[in-house]
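All protein chains but one are shown at their positions in the complex.
To keep things simple, chains are lettered A, B and C as they appear, and every chain counts its residues starting from 1.
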């Protein structure tokens, strides 16, 4: 996939930094290629559901961003995205040291971009387990343009 | 809908309190009836996406919990739930002072409970606007039982 | 909700008639109001899954159309829609004489329209049971415009 904005990494880094929620959850933008984005967060007691595992909402948030930034990487200069909708399936309990969301663009478009993300947990030995998967639709538009 | 556990409110309050993420996001359990649950969070800079609005991940987290606790309210004593999957559609930008997720059970079951949630933002005058909606599937089981 | 095309019923009737699949499944457009549409199909052995009940694909097809035409009813003259995505939850086995999909617009838009549908089965006494529910996103555009 070909980026239409050579400065897409800077544009996405700025958007990431502007998201208050990423600081709150400890999210890190660890990889960014055209049409692909990886976001991680370390386990912390402040990210848990009632069994002490990663909350589904945390996994979904990381995956939403991984999809959104993957979509944004293919837009022209100034391009931003909003989440139209997403669905997440939770395959296994998310017990691990790091949550890793890898998003990719399935089909770019002028208006809509279709994405998917896989969400893993990584253990102390670096082994990864798939714990959830997402399908997402992103729209390239300012809020008022919907 | 009839609760099978007269102590369901205490059971849910304990689960809510055990979720580190609810403290992190400032979530409040504001209403709990059999098959229905409302969770709110005040706007804060730490809950935002890159336009300064409520992040889709925050809205989804509140709705996931509203659905999960609505499902849990109908289980027998000791019953807990896990999220199997959910889908959220984002109808409008979520600009407001408070995010409000109202979850309800569509169909209870021994194993699976189907739920829906509507997510609103409330402004300073108390007016609410629907900003998102969720369909969710919950499973009544400990993690190992899947 | 206000239609922008006073001839919306004729436009939708023509689109319905142009769908070969509706004739194949025996679908009937039984009600059409601005932002709302109801489609039915009688039970037949050719519509079944392997237990002899309505196939999930039939219920989904009726609901997709009920949502699509509900969205189309609010577009300007000439407006057509395509399904961007939908999710269906199957609450109960769909045993009955008639399948009834009632679609409605949750949020109209120039580009995207968000819809939901409830799907019922009706028995010989006319009683209806909710068997499935859908959230759908429709786009107002010709295929090449995506």
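Note that in this section a contact is a pair of C-beta atoms (placed from the backbone, for glycine too) under 8 Å apart; a residue touches a chain by one contact, two chains touch by 3 or more.
The shown structure was predicted, so the numbers you read here are calculated from the model rather than taken from an experiment.
Asker: Would you list the chains present here that the left-out chain is in contact with?
Answerer: A, B, C
Asker: Of the residues C:20, C:78 or C:126, which one touches the chain left out of the display?
Answerer: C:20
Asker: Spell out the interface residues on chain C facing the chain that's missing from view.
Answerer: Considering the whole complex, chain C reaches the absent chain at 15-16, 18-21, 23-25, 44-53, 55-58, 60-62, 64-65, 80, 82-90, 92-93, 143, 146.
Asker: Touching the missing chain, which residues of chain A?
Answerer: Counting over the whole complex, chain A touches the hidden chain at residues 87, 89, 91-92, 106-107, 114, 116, 130, 133, 135, 137.
Asker: For chain B, enumerate the residues touching the unshown chain of the complex.
Answerer: Contact residues on chain B toward the absent chain are 84-85, 87, 109-112, 135, 137, 139, 141, 145-146.
As a convention for this text, only the chains that are shown with their structure count from here on.
Asker: Determine how many degrees of rotation, between 0 and 180 and to the nearest 5, align the Cα atoms of chain B with the equivalent atoms in chain C.
Answerer: About 180 degrees, rounded to the nearest 5.
Asker: Measuring from the mean C-alpha position of chain A to the mean C-alpha position of chain C, what distance in angstrom results?
Answerer: 32
Asker: Rounded to the nearest whole Å, what is the centre-to-centre distance of chain B and chain C, using the mean of the C-alpha atoms as each centre?
Answerer: 28
Asker: Any chance you could list the residues of chain A touching two or more other chains?
Answerer: Chain A, residues with two or more chain partners: 84-85, 87, 146.
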